[in-house]
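Could you have a look at this structure, given as structure tokens, before my questions?
In this view, the complex is presented without one of its protein chains, the others remaining in place.
Our next item is chain A:
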Amino acid sequence: MAQVPVQTIHRDPQLFYWILIPITVVMILTGVLRHYATVLMATAPKKQELPSIREQRSLLRGINLRGNANAISGPSFQARKDYLVTSYESGAFLKEPDKKGQAAPNPMTDPAAMEGMMGMMKGNMAMMVPQTLIMGWINAFFSGFVIIRLPFPLTIKFKSMLQAGVGTKDMDPQWMSSISWYVLCIFGLQSVFNYLLGSDNAASQVQQQMGQMAPGAGAQMFGPGVDPDKQFQGEAENLAVLAHHYTLEGVEGRLLQTVKV
């Protein structure tokens, strides 16, 4: 069986020093810069006013009551339930009681919501701008270079990933183009940044994208565009239909069975 001849491409060894290393160094430096830019641009979380704290915590109180009702006696639960359901339905805990029944404000016009979106925009910009710039820089100077040969064989499927920007049909997928090295750097430098900047750095693009895909559940609950009155009504209904079983019922028997001296 004839051996498949190993493809050799004669490259200038200088390519290695003048493409591979500059791209890596630039990627690391932009990551560090991005981290500090994000730190500088971050605004302190906006302080909440007392009425809105009250609104949120009153709702949480209802949720607590619903979850832990079994810890208190039947009459105590009944009294709290009656109080909370009446107050929830009348809107006594609302931040603006006179606005009850109106539709939720458009999140685009609400200044408090705008603030949050601006923060998100800033984060996005800090990610997009350098990425575009570096991509352009690499395209302008280094496009079309084949820079290294990976020391292990790869199947043909990797060709599109590793040889972006090099339109050669017959080249072995082991060869790697400069743009692909850049893409690999984006995903591979996470541990370098962790080492340099600590584990909660803002340098990595991958992490930022993850963060956007799964925003915190807490933010959703009281976020802009959610009508607190509707939440209160829903919680009032949940409380009203809750069946109450007192934990202390039969606790003597349980205790006598479990604890032995």
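FYI, contacts are C-beta pairs under 8 Å (C-beta built on N, C-alpha and C of every residue); 3 or more make two chains touch, one makes a residue touch a chain; residues count from 1.
The rule is simple: contacts and distances are computed from a predicted model.
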UniProt protein name of the chain not shown, from "tRNA (guanine-N(7)-)-methyltransferase non-catalytic subunit", "ER membrane protein complex subunit 2", "Transport protein particle subunit" or "Alpha-1,3-glucosyltransferase": "ER membrane protein complex subunit 2"
Candidate in contact with the missing chain, chosen from A:Thr24, A:Asn70 or A:Gln190: A:Asn70
Chain not shown: contacting residue from A:Arg11, A:Arg61 or A:Arg149: A:Arg61
For chain A, residues in touch with the removed chain: 32, 36, 39-40, 47-50, 53-54, 57-58, 60-61, 64-65, 67-76, 80, 196-198, 246-249, 251-256, 258-259, 261
